[in-house]
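Have a look at this one.
Removed from the display is one protein chain of the complex; every other protein chain stays in position.
Right after this comes chain A.
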Amino acid sequence: MRFRWLKTVGIGGRTLPCILAAFVVIGGAAVHAQEKSPPTADHTKFESLKGPFTSGPEVTRACLACHTEAAKQVMSSIHWKWDYTHPVTGETLGKRNVINAFCGNVASNEPRCTSCHAGYGWEDESFDFSDETRVDCLVCHDTTGDYVKFDVKAGHPLYEPLTRKGGHVYPDSLKQKSGGMTTYLPPDLAKVSQAVGEPGRANCGACHFYGGGGDGVKHGDLDSSLVSPPVEVDVHMSPDGADLTCTDCHTAHGHQWPGSRYLGTVRDDNRGKPGFRRRDVASCQSCHTSTPHSTASIEGLKLNDHTDRVACQTCHIPEFARGGVATKTWWDWSTAGKLKDGKPYAEEDEHGHHSYLSKKGHFVWEENVVPDYAFWNGVVDYSLLGEKIDPSGVVPVNKIYGSAEDPGSRIYPFKRMRGKQAYDRDNNNLVLTNVFGPETDTAFWTNFDWDKSISAAMAKTDVPYSGNYDFVETEMWWPTTHMVAPAKSALSCGDCHARDGRLSGLSGFYLPGRDLFKTTDRIGLSILVLSLVGILGHSSVRIVMSRRRKRT
């Protein structure tokens, strides 16, 4: 009994929750997520889940025997398809198609990248996207924490023990270390399948916290600190705060989730039915409305005046990567491939993060990062494979649309990922690279040969590769929306209403405290100065003349 010491002073049982609840209500500080309704099925009682299971698809088959439509729903979602047609730009996006500023591309690197596919066995382009048994139910619905899609197995967990040098993300309870080697034990699939439930933060986080190849690498506002964050890091997800799970905001509807980074909901003035929670959108306003600050004070009213042009995130996420996990902000592939004594090597920065890896080049890692700010209307435009780039400047891997003149745009915080990536010098387009593949002779991480790596990856596409590659500086914009800080830690007026404040780089609008009216100020100050000069002259003459009069 966790509160045994309270029993000794006569408090406990039902009293304790009541007292705690009273504190929550009286304190008013914490609004806890509604307790989930108890399930109507106890999965430990199902014969079909007794196992033993030898593979993930076997478990899926058992799930689908009852949940007949689940796989169809998952298969129509972006978690499965990794394919998305942008309704505004018409571009074909999704992980299968885009180039990013991290490991670059999925094609030719499948077994590594697809360890985060919501399925089993996407080894290469021959993967059967219509096979329902290949849907991975457990990665989202495991509640034991033992189920891990091993990071180089194309979405499969381990089915047999595997001994490696280490470095894989894996639960400690299933790891055995001896003699510098680590043995990774397979999860007990029957036990996992009997304990399925609604996804928690750790489920979504298993992939979304580790994007880009490691904890916190990609997003900056999503990392393992959010599994159980302090209130200061995230008021919504903290067990001491609202204790929300991802799906409390990204409300599922038939295994589809709102909250796209390709088409963001930047401005959400829609109102749902009174008393009903909207389930079609993952916006702050869907809970907090467009006038979230108290209208009983002028401060609240003035803050509410901002919400038409300033996204909630801009003030309420003062910095990202605040949970003690650094994020990558610079990745220079151009220096990759250097060897010492014929062997790849690593360098570390003062915080113990890799600053150089022969496999990947140079990195900069940062914590508590002040975002970049820009007007955004939700639309993101990618530099897709084959699109011409201008290598004389910084190449945008993606561009965000929006401006001060566009009423649908709001000022939004971003992580601006920068680095250097390979491109085709003759054809002027970014190229794909084959980096992963321990057994191939083309993978860069095995052979350290860019030409082979690019040729092999480009061969998977119908875009030609000239054989003449170089590296170009790139940038990529990542919207920042998680790690909402407590209100007391939000930005203050002067952070933006200042000559060189956070919004000094934005143009097209008047910002009090940042912008002078140059001509008017010049005229006004001139008149003031002239008045003072006139006063100085007038008073001087008065003094001189009165002295002269006194003398005579």
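Basically, a residue touches a chain if its C-beta (ideal position, glycine included) is under 8 Å from a C-beta of that chain, and two chains touch if they have at least 3 such contacts; residues count from 1.
As a convention for this text, contacts and distances are computed from a predicted model.
There's a gap in the complex where one chain should be. From "Cytochrome b/b6 domain-containing protein", "Glutamate ABC transporter permease", "Pyridine nucleotide-disulfide oxidoreductase" or "Anti-sigma-K factor rskA", what does UniProt name that chain?
Going by its UniProt entry, the chain not pictured is "Cytochrome b/b6 domain-containing protein".
Which residue, A:Lys36, A:Lys338 or A:His538, contacts the hidden chain when the whole complex is considered?
Spelled out, the listed residue whose C-beta touches the missing chain is A:His538.
Among the options A:Asn304, A:Ser403 or A:Asn428, which residue touches the chain absent from this view?
The missing chain is touched by A:Asn304.
In terms of residues, what is the contact footprint of the unshown chain on chain A?
Counting over the whole complex, chain A touches the hidden chain at residues 298, 301-302, 304-305, 308, 492-494, 497-499, 509-510, 512-517, 520-521, 523-525, 527-528, 531-532, 535, 538-539, 541-542, 545-546, 549.
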